[in-house]
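Yeah, one chain of the complex is gone here, protein chain that is, but the others are all in their spots.
Showing subunit A:
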Amino acid sequence: MRTVFLASLRTHTRRYVAAAIAVIVSVAFVVVIGVITSGARAGFMENAGAPFRNADHVVDAVHVDDTLDTSVAIEIVERLGKNASGLGLVLLPTRTGDRPASEMTVGPIAPAEEMRWQKLISGRFPERTGEAAVHVWDAQAREIAIGDRIRLGEGATATDLEVVGLVESPSPTAQASVYVTWPQFLHWRDQPSFHVSRVAVRGKVGQLPEGAALYSPEEYVRNGQAKLSNHADMIALILLVFAAIAVFVSVLVVANTFSVLFAQRLRDFALLRCVGATRRQVMDSVRREAAAVGVLASLTGTLVGVGLGYALIPLINTLAPTTPMGAAELPTPWLVGGFTVGLVVTLLASLLPTRRVVRVSPLAALRPDTAVDGHTATGRVRLALAALLLVTGLALLGVAMVQDSTVLMLAGGGSVFAGVLLFGPALVPRLVRITGALLGPAGRLATKNAVRNPRRTAATTASLLVCVTLTTAVLTGSATTRAAVDEERDRDHPIDVALTSPETPVTTDLLDQVRRTPGVEQAIPVEGAMAQVAGLDEPILVVTAPDAERVARDGGSFARVEPGKIRLDYAAFDKNLSLRPGDRVTVRVGDRRAQLQVAAGTGWGQAGVVAPATLAQLTDAPEPHVIWVRASAGADPLELVGDLAGLANAAGAEIHDNLQARATEDQLLRILTWSVLGLLGIAVVIALIGIANTLGLSVLERAREHAMLRALGLTRRQLRRMLATEAMLLSVVATLLGTVIGVGFAWAGYETVVKPALKDASMQVPWPSLGVVVLVAALAGLLAAVLPARRAARVTPAAGLSLD
């Protein structure tokens, strides 16, 4: 049997490559995740240790959960002078050029050059008060150059500083946007956000104050790391879920590939039995082949994964410089894990088909031509089980929706999906026939080919079905969540940008300029008057905006205030507002007064909105004091706000914007969705390899048929098109079915999870995206057919006919 085993491995190498590729991709996926996690952890270790450069000790609180008292830390730094580097931050409003003020973090640099941990990119470190170094990213974002002046702080503590250098800081924990000398830093010690929580010390520390303790830098970093690494492990866990999906899909693909392979070799096996091999010997030989394929493929997958992982680390570092990764150690447990997964997947996937192999009778070898079993009966048991799973699953989903239970939803979803997979052999060929009928007579041969072996058809499409279902569910789920979040945000932030000029009315010239600014879709003047509101220290603008719907994201409902009421932006007043909604207040403009009831809202800045009638009651001559702006879709928020701030500054107006926060949120959601889709993409690739496999093996099986068709007058192009159509039918049917199930799952998820959490959410189906998924699947189906079709078309009819 040894000779047979070796010979068949040799002979069928090409066919086994098909199965091996699926295994290689999933093993490599697992290993890449391992390498990247290891790199991320190494990056954390390297960077978190940076602030303790050349230090012998770190002073921090005795207990991990406590923080070192700022005055204690300052005392140590002052006492040790050049041998200490305090690590702390203060948050200060910063004005650069004519941009609006915004909060920036400010940190100290060490007095001793050897202890400075920031990397100097250009210029020099600040040497005296009045000088500052700016982090390169902030310098880039705000267009700050060496020699510029920036103003930090407000009122009495405001200081003008000259930028003398640009730095980069590797530590995520001690990173600041602006660095200044220690004495300059102490300048803001009375600010509420000012703190110094750690001190790096060179040489002897001397007497330690109460509550402080000494740590060695290594020990200190390691302790701090435990928390941060948890984060990296969490991400690795999420990635592993996707790896599990990829592994599941590759089990489907490999099992199918093996069963096609063995079906083709049934006569060989029968022949072996004829010449005296026992069932056991045949079985062992087949299993040894699977094991050999498993070992080789897993090994290749591991190597590919390691190579890819190490290649990806510098790429990620270039693309995302904010989270630098370090030199990854070889993550041995991950490598062993990946290898084992690959081997087990292969053995498991070959188990079922091998059982069918031993049932072959020796006589099968003696029969001239085994007829293709056009109708593999779908077992009654299988159908019954499928029906049971479907019904149970649907019932569970129903209960889950009523009770808002995520666990029941997942169980129900899993059960429904298993039911659909079991129904496959009965369901998928029917769908293929229906879809194929749309192609007319041209697609007739392809359709018949696609469904000639229902079980194989179903198994081939199953893997793609899994991927498309998940992709569609994710797309629909994120569209729904997003719509809900958007709606909530539109309500909370109705106005994109508000220009307010309390002292003088805004001119029509300014309004024109605003309207002409690129990125402005619409801008309206809002009329009002300065008013004293009882309970507020300073006068505010009281405005009315009957045409707010022209710019408001919420359709203008925030500005529709009943007469006798005044609506205040609670977010704009922070916690300083002592008025509660429902309070009655006296509002006074000049010598006219009105008793108004307070109503709450958010998102348009420090102005009270009233009905036109109420404003008329307060003043006869309202003037435009505010311009409300709606940004056009796709406008760059940073640029637009910068431009408007320039206009506002020149006119002595203030600016209030919701755009930048919105853009950040949008980007986060986008990154999340795309990452998930990218990860699912790997599973899709494996599924497509599966389709290519089945098609490739079917092509080998049908070589004679193809030769005959060619003899009868089928051109090469027609043959290629026939095979491409077959692959496309399979992938499109899997995709359509997957889309329907995926949208169904998303609906269940929406009813169970989203609706209870966001009360105004409504189901959103992203039709264009789903259309793209179907289109991509069809194209990918075509792609999967390219190689098999070319191989099939290359054979000359004479050669194909003399095959046996």
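The rule we apply is simple: contacts are C-beta pairs under 8 Å (C-beta built on N, C-alpha and C of every residue); 3 or more make two chains touch, one makes a residue touch a chain; residues count from 1.
Definition applied: contacts and distances are computed from a predicted model.
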**Complete:** From the options "Putative ABC transport system ATP-binding protein", "Succinate dehydrogenase hydrophobic membrane anchor subunit", "Ig-like domain-containing protein" or "Heme exporter protein B", the chain left out of the display has the UniProt protein name "Putative ABC transport system ATP-binding protein"
**Asked** Out of A:Arg515, A:Arg716 or A:Arg791, which is the one that touches the chain we can't see?
**Response** A:Arg716
**Asked** For the chain left off this view, which of A:Lys448, A:Arg720 or A:Arg791 is in contact with it?
**Response** A:Lys448
**Residues from subunit A at the interface with the omitted partner, ascending** = 368-369, 371-372, 374, 441, 444-445, 448-449, 451-452, 704-705, 708-718, 796-799, 801-802
